[in-house]
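A single protein chain has been removed from this complex, and every other one stays in its place.
Going in written order, the chains are labelled A and B, and every chain counts its residues from 1.
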Amino acid sequence: MSIMEYNGGSVIAMVGKECVAIASDLRLGNQALGISSNFQKIFPVTDRIYLGLPGLATDVTTLQELFRFRVNMYTIKEEREIQPETFAHLVSSTLYERRFGPYFIEPVIAGLSQTPSGGFKPFIAATDLIGCLNFAKDFVVAGTASSKLFGVAEGLWEPDLEPEDLFETISQTLMNAVDRDAYSGWGCVVHVITKDKIITRTLKGRMD
Amino acid sequence: MPAMLSTQPHGLPHPHMQTEQGPQQRQFNPYTENGGTILAIAGKDFSVIAGDTRQSEGYSIQTRYAPKVFRLTDRAVLAVNGFAADGNMFVKKVRQRLEWYRHAHAKDMPLRAIARLIQTMLYARRFFPYYVYNILGGIEEDGSGAVYSFDPVGSYEREACRAAGAAQSLVQPFLDNQIYFKNQTPAPGTSHPTHLPLPTVLKLVIDSFTGATERHIEVGDGLEIYVVLAKGASTQALEGIRGIQETTVTNDGERVFIIQRELKKD
Partner (left out) sequence: METSFALTGKGYVIIASDTTAARSIVKMKIDEDKVKALGPHLLMAHSGEPGDTLQFAEYVERNIRLYNIRHNYSLSPSAAASWVRRSLAESLRSRHPYSVNLLLGGYDVPAKEPHLYWIDYLGTMSEVPFGAHGYGSYFALSLLDRYHNPDASLEEGIATLKRCIDEVAKRLIVSPSKYTVKVVDKDGVREIEV
């Protein structure tokens, strides 16, 4: 019995053209027994940053609350919104604080960062459970279906996808990956972050 | 010294003895895992069977060219993945049985019969199995493309597509999406095709292997794609393909072709 697989669940994030997408399944389980089909693992951090927290469910909630607190403190002290790069390092150092008794979570970060010229640049990152950062240019995956997500994403993803095409790509990648994973599934949620709006859609999936 | 042992607390050496003569266990592990991935897709009148050519043990690459896909007859191709020594021996034994069949009946064994033969041969070793996953591809007697997939002890099933081996978890969900159109809804008034054309299948096979090579350390080096065409099937899709070779033996039946491609070697 692995702690990382105790509750199940998977998250993926992808880069598009002036947009990013992050998506997860909605299952909460106790090993093979399904408990909930509406367990959110992705949380808004700012208007342009979303954070996915697949792993042990108790730590999903604990870390969500901890990051909410730390980001609020940052906003108050700095009198500005946190940028995705900064937030990624906040995630990394928060996890590394518990180097020898870790939170069993592998976070995924997706957001748009502000450029000096006032534009927006897509940003995604993922870390392991002790905060080792991975800044990828294409897509990042985490959770019990990670190997399946890698395989499908490698086949479907292409550079510079427009928001609607990115939505389709990430949705198909996630749905087909979780359908081959017993610990993930039971519905999906997808967020596409663009410079002027966020598209959030809940997808119906197989319930087995 | 059983009496003495019983007076001594277990695990502690006797003060006057040099070493404790405890029970020793030796074990020989007859199996190893040699990585790699295989894949097969059936079409209406063709079948495509592919495998990479890397052979590894742990983090070491033993060779960059060890074929995992073998032509059995002009209508049957077998891909074997898992423990390479078992795989090679198994193919050898299947070929021997097919030769005996040819001598006895003056014809090649039909595909569905080969599939059943493989089941019997695998199950015969139920308690010391060939540590291999088999995928058999080819043309049935009715001229349709077929894929049969097996587990190491002979459970088998006819399917339209199957991936096996190290990168099965990467490739199979991609195939579910692209071959079975899983999670895709056809436009109103239309339906998904039941069989894909050969050029599309070849593209998907190459995409699957380049994807698996990118993300899996045990997949790479080379790619061998076998194409089996039904009797009278058009070769148009195969014309102009770089480095294609025909390996058909008989004249008036099914035809077998091999396409070789390079994969990343890192």
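Observations, loosely collected:
Keep this in mind: a residue touches a chain if its C-beta (ideal position, glycine included) is under 8 Å from a C-beta of that chain, and two chains touch if they have at least 3 such contacts.
None of the values given here were measured: they were computed from a predicted structure.
Judged over the whole assembly, touch between the missing chain and the shown ones holds for A. Across A:Thr62, A:Gln114 or A:Asn134, the single residue that touches the chain missing here is A:Thr62.
Shown as candidates are A:Ile35, A:Met73 or A:Cys132; the residue that touches the absent chain is A:Ile35. Remark: the residues of subunit A touching the chain excluded from display are 7, 28, 30, 33-36, 38-39, 56-58, 61-62, 65, 101.
By our rule, only the chains that are shown with their structure count from here on.
Interface residues of subunit A, counted against subunit B in their complex, comprise 147-148, 150-152, 154-156, 171-172, 175-177, 179-180.
In the complex of the two chains, the subunit B residues touching subunit A come out as 167, 169-174, 176-178, 182-184, 207-208, 210-212, 214-215.
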